[in-house]
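Here the complex is missing a single protein chain, while all its other protein chains stay put.
Right, subunit A next:
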Amino acid sequence: MKFPKINFDTLKNEGTKSVTAQERRNFLKLGLTVAGVYAGGKILSLTSVIGTAHASGVGFVEKYPYNPHYSMVIRQTLCIDCEKCVDACKVTNNIPDYGYRTRILTKKYTGKLDKQVEFIPVLCNHCNSAPCVRACPTKATYKDPVTGIVRMESKKCIGCKTCMLACPYDARYFSAERRAVDKCDFCWEERLSQGEKLTACAAACPTGARTFGNLTDPENIVYKLVHQLEEQVWVLRPADDTKPNIFYMKGNMRSVDNILNEQRFKYFDPDKI
């Protein structure tokens, strides 16, 4: 039998668009993902996905650096801009009315045929390589070595505001009441350290747009959402390479249902508003 001679080095990657969903799924079952198509679709380039994790939605890491590695997955299309999360955050963390730790941004798409609005909740990304932590002269803001939460030690804050400019997610403001910069701490002080499992915003969200949990636990909802391969998961401003821990996905209900199988989670429930 004669094998065709192929010089792999000179082949051009034709992209993965031409691979059908069925084909892709077959490979996924084997724990392989399609990384490229060569030679007119005759050759698929495959990589194993077992044992690797989408650390930041950009690269792969072998292992998450924290345990519990707190993280939030935001299913963007489920957000209805009710701002219950923002209010819950304000009440829980005593946010003054001139500040906020989280907010909802509005994005409008105007197509030829229809208009569409999408809401994007944003908050501190608890970056794994956090620019704010590097910039602070007095280590007043630091990465918690256990949970990976980026926290404040208010008494050390000199109020130079360098961290506010270093943060590429506008997650910080100066709180006159605290005499220090204030930011989201995944409700560590007010809830998590007291045994609660969810942040105030995730608990208040009526649609399940915000899901919060531990990224190192394969049973956890955020693990499942980040590690599924059907729907795209992304982070904001990946080019800044801050390795964020807030993940975004479209989150249309059917596919999420498939992903989570029997795991219970909240859909939009009209009674709760």
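The rule we apply is simple: a residue touches a chain if its C-beta (ideal position, glycine included) is under 8 Å from a C-beta of that chain, and two chains touch if they have at least 3 such contacts; residues count from 1.
Please note the rule applied: contacts and distances are computed from a predicted model.
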Protein name (UniProt record) of the chain left out of view, among "Rieske family ferredoxin", "Glycine betaine/proline transport system substrate-binding protein", "Polysulfide reductase NrfD" or "Molybdopterin-dependent oxidoreductase": "Polysulfide reductase NrfD"
Touch with the omitted chain, as defined above, among A:Asp144, A:Asp217 or A:Asp241: A:Asp241
Residue of A:Met164, A:Ala203 or A:Leu229 touching the missing chain in the full complex: A:Met164
For subunit A, residues in touch with the removed chain: 98-99, 105-108, 120, 122, 131, 134-140, 155-162, 164-170, 172-174, 176, 179-180, 236-237, 240-242
